[in-house]
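Mind looking over this structure? Questions follow.
What follows is an incomplete set of chains from the complex, kept in their original frame.
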């Protein structure tokens, strides 16, 4: 079993705001991340598929196709967008890195599987010093 | 003459939108950067001062103090903010990286000089692949 | 289950020296790392907690609080210190990256658990080319 990872990037705005809370409670819990006028990040997304290399190609999955797939299914929806406002799969959810990686996983998984590959792991950097990992 | 650089970071939302233009013209020129609901970046700011090292300290400027100064004067204003809406020194300006670095320079310069140092250069990364440099 | 990682940094001096060995034996095994006058590193520490995102916050753990905790419990003790001389939890231990990560784990674990989170993994870079990982 070999694990292949492809990294893609997107830049997005968001804020952390629980609509059931007062502004004070939001600031108390989320601090500067609750700024009502938004802030943003350069997100870095690592998508890992696993499998036995195909003897005809040497590939677990074609890394270029994996990049194209991530760009079409995910980057197209989130890049230069507002995660709270513009992104269908995040509607009604808090846009924490944790919820975002679960949303991306659910969005991408059927497309990866349709191509005969197994999605193994995702890693999402919100900043160089904060990242989340998800295995489904 | 030795040049000392301190790097600080901030995360902000913005959009590129000329208010004198139609939406179509804005999208034509700025592409996805004109998304009305904003997007954002992890900005990386390099501030360079120059001077002859002080024989008593070995310092051109105390790097820790330079970091504190950048955080107080700049990061406090722009971190987890919307550059178009929340930042006084960008009011009425397009929030391109070019205009942002000039704004930051003008904001920081008097504070650096008040402490007897010479501001030499600034570098601002909007993404790992796009950055601007300014010498005043 | 989502895994959240926070990265913090510290700069420290150390040497590798087994007090039961001669100087010759120490140099034979540890090479330049046995220099009696110390050397040092910019350490990079990744702390990973795991859990199910809280529906009210979207967080496994508040990343800002995790950073504060690491800084208070670990960085305060090791940053700009001598790992062999100044650090209580390394007393009587060889300050290899392996022993250091185990020491940091034992120091931080009760504080993470007291806040209701599960410590999952730590990674410690001694240099960009040497790092250790520990799961407890």
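In this document, chain identifiers A, B and C correspond to the written order of the chains, with residue numbering beginning at 1 in each.
What we mean here is this: contacts are C-beta pairs under 8 Å (C-beta built on N, C-alpha and C of every residue); 3 or more make two chains touch, one makes a residue touch a chain.
Keep in mind that this is a model prediction, so the values were computed, not measured.
Visitor: Note that 3 identical chains are shown, then give how many the whole complex contains.
Guide: Every protein chain is the same sequence, and the full complex holds 6 of them.
Note that only the chains that are shown with their structure count from here on.
Visitor: Could you tell me which shape the graph of touching chains takes: line, ring, star, complete or other?
Guide: Graph shape, chains as nodes and touching pairs as edges: a line.
Visitor: Which integer distance in Å separates the CA centroid of chain B from that of chain C?
Guide: Going by mean C-alpha positions, chain B sits 33 Å from chain C.
Visitor: With chain centres defined as C-alpha means, what is the inter-centre distance between chain A and chain B in Å?
Guide: Spacing between the chain centres: roughly 28 Å.
Visitor: Considering chain A alone, which of its residues make contact with at least two other chains?
Guide: 31, 128
Visitor: So in the complex, which bits of chain A are touching chain B?
Guide: Within the complex, chain A contacts chain B at residues 9, 11-14, 31-33, 35, 37-42, 79-82, 85-86, 127-128.
Visitor: Would you mind writing out the residues of chain C in touch with chain A in their complex?
Guide: 1-8, 48, 53, 56-60, 62-64, 67
Visitor: Which positions of chain A touch chain C when the two form their complex?
Guide: Against chain C, chain A makes touches at 16, 18, 20, 29-31, 93-99, 101-102, 128-135.
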